[in-house]
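With one protein chain withheld, the remaining protein chains of the complex are depicted in position.
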Amino acid sequence: MFEAIAFYLFAALTIVMFTITVMTSQALYAITAMAAGMIFISAFFFILGADFLGAIQIIVYTGAVMALYAFGMMFFDTTRDVVEKRTNPQIVFVLGILAAVMVVAIFVAPIVSNNIQALYPIQEGVGNSQAVGMVLFTKYLVPFELAAVMLLVAMIGGIILAGKKMDKSLTLMAEEEITTMDDSFEPQAGGH
Amino acid sequence: MEITLTHYLVLSTILFAIGLIGVMRRKNLLMLFFATEILLNATNIAFAAISYYIGDLSGQMFAFFIIAIAASEVAIGLGLLIVWYKRTGKIDLDQMNSMRG
């Protein structure tokens, strides 16, 4: 009973928050609503017994990702209304719903028909974090390490992209421009 | 009143639909990123729910990796966005038409 109430409550809240995110014309509303939605989603994870995932959801999404977005927004003019082109909104809605239903249907079809065997069953008497750790560092070690490298690459990439001198694109410039640019910018870069 | 897997999948579908609608109607790049985050979260819910009802941890593992990917995507995406904003002063999708054939 409690579970049902919690599910419907959080489901309603999540849907409302995400709808606001998608529909609002105020960037600040959007980011705030999304941060709230992320936290509500973590509630589902707790209900489903995935405690560790819920914690990660809050820390990574609401903490890191939303913070990043917030920093990013500081670069842009966020007070201005976001103008959207509104041609044929019906098509957009119909398409979106159709696609979502179908994607879920196609991926869920085998699960519903109950012909899937659990590869890594949830063990009784073992905490979720412990179980996750066991699986993550045995069977999924390589993907885990790869994900770590990916995050590192993304971090360096983000720094370089957002760093200085990036208002000039080396790929879009002619050969001569690059050499002259090197001459003029080299001392400055050395100064840092 | 029992909450079954179907309930979660319906929720996931609804959120995914919201995300898709956002992807299609947003012109502001930042808002587009938000919509993609919603898509990823919708699938995360589905993964976690399936994991729970089947009794298999793989679903949660996938959710972890999706979160990792989302984080990387935001880092790179925002970086690119800032570069673009510095170059043009705008982050409107309609202005990005250098790929016009």
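Chains: A and B, in written order; residue numbering restarts at 1 for each.
As a convention for this text, a contact is a pair of C-beta atoms (placed from the backbone, for glycine too) under 8 Å apart; a residue touches a chain by one contact, two chains touch by 3 or more.
Quick note on the criterion: contacts and distances are computed from a predicted model.
Taken from the listed names "ABC transporter permease", "Predicted secreted hydrolase", "NADH-quinone oxidoreductase subunit L" or "Ferrous iron transport protein A", the protein name that UniProt assigns to the chain not shown is "NADH-quinone oxidoreductase subunit L".
Across the entire complex, contacts from the unshown chain go to A, B. Residue A:Ala99 is the one among A:Ala99, A:Met134 or A:Met155 that touches the chain missing from this view.
Here the missing chain is touched by one residue of B:Leu40, B:Ile69 or B:Leu93, and it is B:Leu93. Contact with the undisplayed chain is limited, among B:Leu9, B:Val23, B:Ala49 or B:Ala75, to B:Val23.
Touch with the hidden chain on the side of chain B covers residues 20, 23-24, 26-27, 93-94, 96-101. In the full complex, chain A makes contact with the omitted chain through residues 85, 91-92, 95-96, 98-99, 102-103, 105-106, 109.
Everything that follows uses one rule, which is that only the chains that are shown with their structure count from here on.
If each chain is reduced to the centroid of its CA atoms, chain A and chain B end up 6 Å from each other.
Listing the residues of chain A that touch chain B in their complex gives 1, 3-4, 7, 11, 14-15, 18-19, 21-22, 27, 30-31, 34, 37-38, 41, 44-45, 48-50, 52-53, 56-57, 60-61, 64-65, 68-69, 71-73, 75-76, 82-86, 89, 92-93, 95-97, 99-101, 103-104, 107-108, 111-112, 116, 118-122, 131-132, 135-136, 140, 143, 147, 150-151, 153-155, 157-162, 166-167, 169.
Within the complex formed with chain A, the chain B residues making contact are 1-3, 5, 7-9, 11-28, 30-31, 33-35, 37-38, 41-42, 44-46, 48-52, 54-58, 60-61, 63-65, 67-76, 78-83, 85-87, 91, 94.
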